[in-house]
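Here the structure is laid out as structure tokens; the discussion comes afterwards.
The complex is shown incomplete by one protein chain, all other protein chains being positioned as in the whole.
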Amino acid sequence: MNRRPTIAEQLARQGISRRAFLKFCAATASLMALPPGMAPAIAEALGKIRRPSVIWLSFQECTGCTESLTRSHSPTVESLIFDMISLDYHHTLQAASGEAAEHAREEAMKEPGYLVLVDGSIPIKDGGIYSTIAGISNLQMLKDTVENAAAVVSIGTCAAFGGIPMANPNPTGAAGVQALMDQGLIARKPVINVPGCPPIPAVITGVLAHYLTFGAIPPLDALGRPLNFYGDSIHDRCYRRPFYDQGKFAKTFDDEGARKGWCLFELGCKGPTTHNACATTKWNDGTSFPIESGHGCIGCSEPNFWDAGSFYKALSAPADPLSFAAGAAVAGAAVGVGMSFMNRAKKSSAKAAHETATLKDLEK
Amino acid sequence: MSASLEKGVAVLKEMIDAPIASYFNSCVHCGLCAEACLFYTETGDPKYTPIHKLEPLRRIYEQEYTLLGKLAKMVGLSKPVTDNELEEWKELVYNSCTLCARCSLVCPVGNDIVYMVRKFREGMAVSGHAPEGLIGATTRAIEIGSPMGVKLPAVQAQMKHVHKDVGIEIPMDQEGAEYMVLLSSMEIMNFPEYLGAIAKIMKQAGKTWTLCSTAFEATNSGIQIGSSDLAKVIVNRIVEGAERLKVKTVISPECGHAYTALRWDGANLVGRPFSFKVLHILEVLDEFRAQGLLKTEGFEMDRMTFHDPCQLVRRGGVVQQPRNLMNMVAKDFVEMEDAGKYNWCCGGGGGVSANEDAEELRLQVFKIKKGQLEKTGAKTMVTACANCRIILEEGLEHYQMDIPVVGLTEMIAEHLAESKS
Amino acid sequence: MNEMELLNWVRGPGLNIAVAVFLLGTIWRLFEIYSLGRKQDLSAPRNAAGASGWHTVVRRSMPPPGMLKRSPVSYIGGYAFHIGLAIVVFLFAPHIVLIENLIGLSWPALPSQVVDLAAVVTMAAMVLVLVDRINKPVKRFLSTFEDYFTWAVTFLPVLTGYLAVQHLLLPYTTMLALHILSVEILLVVLPFTKLFHVFTLFASRWYNGNANAHKGVPV
Partner (left out) sequence: MSGLDNIPVNVEAPAMPFGSGNTGAILAELETSLQTLLTSGKEHSIDLRSLPLLPGELDYLRERLGKGEVQVDVNALGHSTVIETAIRGVWWVTHRNAIDNVMAEFLEVSFCPDIIRAQRDDVRESLETLAALLAGDNHS
């Protein structure tokens, strides 16, 4: 088996200058949301690490995550990323089909230490029959592939947390990769969750670049998300935050406040509870992000976002708080009126039974 | 549960009403009522916190009239009230509460604490937990007609004495008189000048008045001990007398509790509105003053201050009248701190003066009055309640202060313009 | 249960239950208390300026003469804590949205920096009154488990709310969930503890004022 080239070697082979490499490293640092001073460290790391084999598995998904990645407006970086890895299996992107395709996956799995990328959730209800590829259930395929993997990157909210397939009532018993590991259904490997519906393309490439550059899992939050992209909430990084602090809110999507770009909290923006890089990295090559274009954050990078109440209801506004209110009021009135009848009866019977006090009563 | 306790609880069940329920539910244990109570401020003992004096009543309310209280009692979280506990509370409910109602004025959530103490005494009295002294006074009031055991012959003797003294015959049982004058035992026994003062004032004003042979005594121990049934017996004498003599107005003497018992409790005790008016003597005097029927001459030159009897000012609403009258005859009239409705009690109201067990504590808490008085530098103290007067005199003597205590009515009478009448 | 699930529970079923218990308890307790009624006063009334139940409802918010000096912590701490709590509860934008969702009423919010300050003042005042409760013999004597419990139940929503807004201690989502949960505990507990004074104090003041106004005493 031929030795895989280091990334720097790979780039040099393509005739890329050191100056270009330096630019690449600076852009990569920015992409990974690392301080610019990290560029030399990146350059050094890229000189050492080898181009790993990557297997991309797609399960219950909409291909949105792949679309996002390929619509990345940093094709240079993207192409470099694909130069940096050996993408050995990807439904949508690979040329091979049928048995040849599956064969490619089996080949790649022969050398342990590959990276597994997953998009889509995995149905486990009824033996996992709700989604199969080449006659193999998603669960089985994931189980086999993960066995010898170095790490798993869950791309998108479905793979990370179950996403929309898992939304109530979850007919297929869909679950994310981490959940399957927690349930012991697949081997436990390091997992990086890159949620979002879809994730920001630059975040996908940034996370991969980080893993490849430093050969290690980046620091993660409690939900397994890289802190450099998911460490802050949208709200904290939002350019409209000053309006929130001043109490200036758009009340409808077409009022004065909306035109002036005021805070969308009252229109249901989930920015405060959503962790993602939208407010800084933005979308479409840094052009904009939902809040900048006038729509609140829907919280797509958080678990259960689909079932977390209306997208258009303020975060502090409850889902349906008064659903028992009428019943409770009636029950309260019933108890209260019941007590008042009892009390009045007790009081009047005490009055009726009143024995006029005499001097004798004073002496015990 | 003893029969007497059962009777007490039954009476409290009758007494507990929406205000009491509201008050207990509003209390946040802030302790501010303690700061308004002279028994706490002068002793520093937290057990004298007014709301704490009602602890057994609170439990009875909760256990009898709230669902959660019933449940708590059932599972043993809320202990039933016992005879021993009530006996323990006797000191708090009687000895260390003068029903002065200062606490009711400061409670930030608005609890009328004295209203509750008054009601709690109903249960305490019939379950046999009233103090001996008060039981004695009440027994005499019911059986003899006056808490100090004063009988009609004693009054008649005083009438003769006054007649000789001031030269005016004291009318008795005069039907159709405008005013029926009541006396308190203390006035009959200790301050006979009062009757003479009334005679002179009435003469100057040209008003008809009378005493009543069946209702000369105004004080009502039934109210103090907290028995409405017994208080009613006493009030009924006055109502019957006033109705028999067809008087327009009944004048309560210089006695705070006598006034509130008749003025505010009376109609509620007999269960119907009165056909006559009830006025305190100071109210009558101030009316006379306003109508020009009260003329005085000369002034007291010593510095004087006026002690507001709680039942007259805070519980009675008579605030401005004594000030008007003081200014008629006193050149150097100074107010004490907190004068008026925030005045501090002398320490002997609410039956405390009749309660020997409370004497030591009463003298201890008199310090507040002593301090107030010293600050004014007054040489004479004037008041309008015979009970306050006795207590003030005792207190001043105890603390070796040589300050005379005078009844306002008598002082006015002494300055009546003698000229024509 | 992850933080988002917790948040969803407290915003959904949790709040439903809390609001239901609160309504049930409040209506029940109000009936239970005020149906006891009171006797009509048959004595001839005396009228005086400024004496009425309503006057007392307002007047009792001010310290009577001399009382501020006797118990400064009760008054100053009490004012700071009640007013601060009112600012935080009713003038913080997210709370107004909540109220608007519940009952359809809305009003302008204060800048969040002002609300932050009010929250800090409120917490400081609450700590102060707690220390006073422990230190002052009368208050300590009167205090039962309920007094400390209700203090905690009132303090926690302010604390968790502040921590959530300031991103301290726990992630915002978790803290927000705990904040809402603590408010729910407060709602559930309120009708059955001394916290019910938020409703009864107005009636208590009125009863007291009314009874004394009958005697011509403005209390």
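Letters A, B and C mark the chains in the order given here, with residues in each chain numbered from 1 onward.
The rule is short, and it goes like this: a residue touches a chain if its C-beta (ideal position, glycine included) is under 8 Å from a C-beta of that chain, and two chains touch if they have at least 3 such contacts.
Quick caveat: nothing in here was measured; it's all calculated off a predicted structure.
The missing chain, though absent from the view, touches A when the full complex is examined. Only one residue in the set A:T157, A:T281 or A:S316 touches the chain that does not appear here, and it is A:T281. Although one chain is hidden here, its contacts on chain A can still be listed: residues 16-20, 22-24, 26-27, 29-31, 33, 35-37, 73-77, 237-239, 241-243, 246, 259-261, 279-281, 285-286, 292, 294.
In the analysis below, only the chains that are shown with their structure count from here on.
Between the interfaces A-B and B-C, more contacting C-beta pairs are found at B-C.
The chain occupying the central position, as judged from C-alpha centroids, is C.
Centroids of chain A and chain B (each the mean of its C-alpha atoms) stand 77 Å apart.
Work out the mean CA point of chain B and of chain C, and you get 38 Å between them.
Contact of a single residue of chain A with at least two other chains is seen at positions 335, 339, 343, 347.
Under the contact definition stated at the top, the residues of chain B that touch 2 or more other chains are 16, 65-67. For chain C in complex with chain B, the residues that touch the partner chain are 28-29, 32-39, 41-44, 46, 48, 56-57, 60-61, 64-67, 70-71, 74, 78, 136-144, 147, 192, 194, 196-197, 200-201, 203-209, 211-212, 214-219. Against chain C, in their complex, chain B makes its touches with residues 16-23, 25-32, 34-36, 40-41, 44, 46-47, 49, 51-52, 65-68, 104-112, 115, 263-268, 271-274, 277-278, 313-317, 337-338, 341-342.
Every residue of chain A that touches chain B in the complex is listed here, in rising order: 335, 339, 343, 346-347, 350-351, 353-359, 361-364.
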